[in-house]
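All protein chains of the complex are present and in place, except for one that has been dropped.
Letters A and B mark the chains as written, and numbering starts fresh at 1 in each.
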Amino acid sequence: MSKKIRSNPIGIKLNRRTFLKGAAAGLAAAALPIQAAEAFSWETFLQKHFKEMTDEEIKRVIERLEKEASLEWRKEIHISAAKAKPGVKFGYGLDLSRCIGCRKCVSACVRENNQSRTPQVHWISVLRFKKGEKWIDLENSEKYYNPKLVPEEGHFYMPVQCQQCENPPCVKACPTQATWKEPDGIVVIDYNWCIGCRYCMAACPYGARQFNWAKPNIPQNEVNPETHYLGNRPRDKGVVEKCTFCIQRTRAGKYPACVEACPVGARKFGNLLDPKSEIRYLIENKRVFRLKEDLNTEPKFYYFFTGWQV
Amino acid sequence: MVDAIKVFLKSLIRLPKGGMVFYAWVAFLLVLIGFGLSVYAKQLDRGLIITAMRNQVSWGFYIANFTFLVGVAAAAVLLVIPAYLYQFKPIKEIVLFGEMIAITAVTMCILFIMVDLGQPLRILHILPKPIGMMNFPASLLAWDVIVLSGYLLINSLLVLYTLYRLSVGKEYKLSLVLPLILLSIPWAISIHTVTAFLYNGLSARPFWNASILAPRFLASAFCSGPALMLIILQLMRKFSKVEIDNKAIFKISELIAYTMGINLFLLGAEIFKEFYSGGIHKAPLEYLYFGLHGKNLLTPWMWASLIANITAFIIFLIPKTRENFVTLNIGAVLIFIGVYIEKGLGLIIPGFIPDSLGEIYEYWPTNTESIITIGIWAVGALLYTLMVKFAIPIYTGELMAENRAAAQKAK
Partner (left out) sequence: MKIMGKLAVIFSVLFLGGMFFLHSSGAEEGVPKLIITKPRTSENYPCSKCHKYLSVNKTKRKLITSHSNITLKHAEEDRWCLDCHEGDKLKLPSGQLIDYDKPYILCKQCHGTVYKDWKVGIHGRLTGMWDGEKVYRMCVTCHDPHQPRFKPLEPEQPPMKPSDIK
């Protein structure tokens, strides 16, 4: 090739050497920010899917995760791997004649489940409707109502969260099986397996799934240290999360945080397979419906009515 | 075999050498890629929050580009059928370049998926056991990975084989190639059908959960892909020694007329169904063309796209305008823009508007998303440029002639 430098209208000395140099410099400059990003660890990269791990492997992974989390949040974090109890299938009831739209369930959930404050993540959305107007058409709902006092005259409220479907479309959609239905009916996510493709979010008819668009930020003193691997343990950016019926509490026999927080007792929870539970009672004795039942997702979140709203 | 390798190596060595236009073009693309890479590094660091995607609209510009490009990749088959099956000579000669467009398009698709992932390092989880835990056959995304990889493989094999035969001055052996061709035709249709089913199967999104979606995808793919090809083929004709018969170009434009006709008909069918029945699920279409509750960010774009498509349809339908290169190129550009808007903004975004809980979040890509997108298109352009530059000397027989001349001289 001729060593003659080709001149051109731009006026820069453009020959193969100079543009190769420039390209190399450009790529090197681009590589610098990548080094500043989070440190890479082979153990994390090669971690197996939760369902494939033996109990021993789970123990070791949890030890590593607990150490990392405790270091990051400057608090001793416990991660449980409690399995589903046999003979249990969780169900949820929501008394629409009682909900006053106070959103105490939303904030209790945020605190219990270590949801990011900035950017904000809410697992529960409370929708407000006008009495007498279209209800099934959720386009008529208002999520951002901000009155001085609730409940407001002429309105009613409907909280929505993960419905823990028996026939979950999100589980069908996930390309890596990072989300699946546990034997006690809770649909869970392995946050270390999720690739963040968000197909499950497109598949969910209830807007239940939230994505960590950035690294979650929680005030250190508000971090809840009692966590579950499949539930409220500290998550990373780029993974999907959602309500898990407070798996860390319910597998230990306690009520979910939202059930306990509701000041008017609109939230009910229990074991669908126990004929004496309150959830069974309300399904068998009250008028229950579930959201978007025509989609055949078989939610385990039942809406019912006991009386007129106070 | 040895001769073929010699020819391949020669072409490879000559790859970085070229005229001023070549250098300027490659430099321009490298600058765009550089920008894209540095912005992507920022996205890796900060997370996808630097895009405009949020929980309400969780798929955006990246997936819109992916969907459009799967269509372009599938459209390469439109050339393959007449070339191989009907031995229509003018197209037979250029099918190689169509297949290379397919390879480029699939590569860009893969890149768009990678930049859209929240945890790209975990992409291996999508492979079957024991490396990953692919959710086959339940997840349509798993199907998409399989068919796209397969399509990439088929087209790469076809291109390499054709070039190999050309480098020794022979025509491809139909008996060897036929099984691959017979496979590639339904395969090409299937990549776009699987991509359509990806959206179609979601009962949560009534805008996508319509049986008309897969046919619409195919119709729009089969007019936008060839439109792109028309432009590229003319460029190649201008800047290289490749000869392309006008007859090939006009045949492709005729086919585009029919596919665009079908595309417009299917759109009309959708519009009729939603607006005449008037149920609540007409909301996304209403948002696109008329605005919904005062939100109308996309309406000017959708009308522009519709006008572009109808104009292009008329141009390609009338033989006089179809065979006039000025109007032909205007038509090709119009189709490309029209279908790009229709398939990207007009298909992905309204699936999420209104969202599952009835909320309207008006999505518009951020600058960072656009820069990364342009960077990936630049990667595709660079890849195609280099592939074509590699292939043309072999295709025209130039290198082979050189070798023969050198061999003669040596004797």
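Quick note on the criterion: a residue touches a chain if its C-beta (ideal position, glycine included) is under 8 Å from a C-beta of that chain, and two chains touch if they have at least 3 such contacts.
Treat the numbers as computed from the prediction; the structure is a model and nothing was measured.
Chemist: Can you list the shown chains that the absent chain is in touch with?
Modeler: Per the touch rule above, the missing chain touches A, B.
Chemist: Which listed residue, A:172, A:209, A:242 or A:268, touches the chain dropped from view?
Modeler: A:268
Chemist: For chain B, which positions touch the chain that isn't shown here?
Modeler: Contacting residues on chain B, toward the hidden partner: 49, 54-57, 361-362.
Chemist: Using the touch rule from the top, list residues of chain A that touch the missing partner.
Modeler: Residues 88, 93, 95, 100-104, 106-107, 119-120, 122, 125, 143-151, 213, 250, 253-255, 259-260, 262-265, 268-271, 274, 277-278, 281-282, 286, 306-307, 310 of chain A touch the chain absent from view.
In the analysis below, only the chains that are shown with their structure count from here on.
Chemist: Averaging over Cα atoms per chain, report the distance between chain A and chain B in Å.
Modeler: So the centroids are 34 Å from each other.
Chemist: For chain A, which residues count as touching chain B in their complex?
Modeler: 1, 6, 8, 10, 14, 16, 19, 22-23, 26-27, 29-34, 36-37, 40, 45, 49, 52, 119, 125, 127, 137-141, 143, 160, 169, 171-178, 193-199, 201-207, 209-215, 236-240, 295-297
Chemist: Would you mind writing out the residues of chain B in touch with chain A in their complex?
Modeler: Within the complex, chain B contacts chain A at residues 16-17, 20, 23-24, 26-27, 30-31, 34, 37-38, 41-42, 44-49, 53-56, 58-59, 113, 116-123, 125-126, 132-135, 138-142, 145, 198-199, 201-205, 280, 283, 351-352, 354-359.
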